[in-house]
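Got a structure for you, written out below as structure tokens; questions coming shortly.
Every protein chain except one is present and positioned as in the full complex.
Let's turn to chain A:
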Amino acid sequence: MTETIESVSQIIIETLLENPKVPRNITPESKIIEDLEFDSLAVMNFVMEIEDKLDVSVPLDRLTDVRTIHDLAEAIISLK
């Protein structure tokens, strides 16, 4: 199966929506910290879930440049 930024973004959004506190109207352009009101720990916990879904490790230092869901998907694709 080849994953694209779009398909990975979709998986991220689906995973986020499993959390009832996350706004229902998120898109790939949603900002993870500002729009989702995630603190640093929440971001790290959520990235861990995505890592396991996609069987990839995202080193924490890669997250410094990630602001939107699309950015995260892009980082994941580059690691795969």
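The working rule: a contact is a pair of C-beta atoms (placed from the backbone, for glycine too) under 8 Å apart; a residue touches a chain by one contact, two chains touch by 3 or more; residues count from 1.
By definition in this document, contacts and distances are computed from a predicted model.
*Asks:* Choose one: "7-keto-8-aminopelargonate synthetase or related enzyme (BioF)", "ATP-binding cassette domain-containing protein", "Pyruvate dehydrogenase subunit beta" or "Indolepyruvate oxidoreductase subunit IorA". The correct choice is the protein name in UniProt for the chain not shown.
*Replies:* Missing chain, per its UniProt entry: "7-keto-8-aminopelargonate synthetase or related enzyme (BioF)".
*Asks:* Just one of A:7, A:27, A:57 or A:78 touches the chain that is missing; which is it?
*Replies:* A:57
*Asks:* Residue-wise, where is chain A in contact with the chain that is not depicted?
*Replies:* So the residues of chain A touching the unseen chain are 39-42, 44-45, 48, 51, 55-57, 59-61.
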